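This structure is in structure tokens; I'll ask about it shortly.
What you see is part of a larger complex, with each chain still in position.
The first chain written gets the first letter, and so on, giving A and B; residue counts start at 1 in each chain.
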Amino acid sequence: MNVGIIANPHKKGARTTLINLCEALEKKKITWSLETETADIIGSPDGVDARTFGDSCDVVAVLGGDGTMLNASSKIGSVDIPVAGINIGTLGFLTTCTDTELDLFADAVASGNYQLIKRLQLRATITSNDGSRQYFRALNEITLTRGHTGRLVSLDAWVDGELLNHYRADGLIVSTATGSTAYSLSAGGPLIAPKADVYVITPICPHSLSNRSLVVSDSSVVELAPASDSSCPMLFTVDGRDVVDIKQGSRITVEQAGHALPLLRIADRTFFSTLRQKLGWG
Amino acid sequence: MNVGIIANPHKKGARTTLINLCEALEKKKITWSLETETADIIGSPDGVDARTFGDSCDVVAVLGGDGTMLNASSKIGSVDIPVAGINIGTLGFLTTCTDTELDLFADAVASGNYQLIKRLQLRATITSNDGSRQYFRALNEITLTRGHTGRLVSLDAWVDGELLNHYRADGLIVSTATGSTAYSLSAGGPLIAPKADVYVITPICPHSLSNRSLVVSDSSVVELAPASDSSCPMLFTVDGRDVVDIKQGSRITVEQAGHALPLLRIADRTFFSTLRQKLGWG
């Protein structure tokens, strides 16, 4: 058994949690590999590229919060390896366990006694004017928003080849169920239970007040493009991370990624109990 | 070929549209049966109970608007017969065609040249304190709301046996994709594309501002009950129609109905184009 570990070096308590995790794994005779930046935290020279985890590890443990998980998902690549979110300090929506439950985690890995929840991801393809393409994978959401301007942007959206709408807004979000608790929620979108096979298109500050979120089947293909009358600079982002300038004539295609993130679940923590706690319900 | 016809007698133009429809059918050698109230509109004594349409008709035509369709769906019962919405005057979300396209409709029926879009319905079961049960079928939504009181109500909701939340609110809506353009939308819920296999739980004026709509899989079972600390009168409604007083100790179970409404589609009118027109987009 080998566990790949990615920790957020900027998170307070990362070093301690990392050391504690290694001890907990050792007790169960589980070995581990550290991703390069993670190895740096404890001054180890043996860090490896997270891209290699797919070949060398049985489980990946991600130490930090939801943001760390978003980054880790990108670093690991599209490989079918269970990923566990070990939250330091606070509770996240992608939490497998917290930093006080490390033995529980090591136990689960050793015994194989855990569930896997498949989290749908999105593949976005930007096709530029000249026909060149860029590919992205999102666990939470992709956005097309206004750039360095004080004006609304104009953009068009299609679903399965049919025109959805011509939007005048700050932008548009295409979010997975996983991302429904993140930026899409701030923009007025609904919560989506993990088992619902859908994703959601949410306009950001639309000029037309009736431009609400639209929930579509996860088999749908969404296309976005700056409107032909649009002259404003636009930005494309993936999980709040990559920022690409989008030019007039470019087109973004969003669809279900072939690869869903297999999120490891051990505790009897339900999505709803996390919702209630994180959103301050009740 | 026989078409069952249900018209809204209170809709201006119902009589004319009814006569025109019969003429259009006659040209195609299609016969028709009129539901009792509909027969009254033209003074015909030959009206029949809409419950018999399942046995005697190939298609049911509903003349009016979306509200007429909701009522008609209830009158016909859970039988697998294609239903066409013929809108008088305005465009609805459940429109097959308008009153200016009657020949088009008769053509489609005669040739069988149409699509059927299955619209998910909900079955709600009220189980009372004494174990007695009442059953309801909703095409749009069911609600549990406050009755004759100026206070919030307290209610609990579960999804697939897991506690979703304890709500303090004006009430809660469980809506189908079809109902997502109706009351749920007014209460802040998202739009749902017809092909998305989900329904949505939307709180009405919740005390906690983070109590947003939740989209769940259409295989989920939702349960609602007045909270144990609740002393306020509550109402249960189905498609804005039936109104049942709910007592402390009652429990409402909501799940996918075995029967989905087969909505007849002939024109190349898409859900999105109807959205844009009805909601004043663009």
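In this text, a residue touches a chain if its C-beta (ideal position, glycine included) is under 8 Å from a C-beta of that chain, and two chains touch if they have at least 3 such contacts.
Predicted, not measured: the structure shown is a model, and the values here were computed from it.
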Assembly copy number, counted for this structure file with 2 shown: 4
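Convention: only the chains that are shown with their structure count from here on.
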Geometric centre distance via CA averages, chain B-chain A, whole Å: 36
Of chain B, residues touching chain A in the complex: 159, 162-166, 177, 180, 185, 189-193, 195-198, 200, 208, 210-217, 219-220, 270, 272-273, 275-276, 279-282
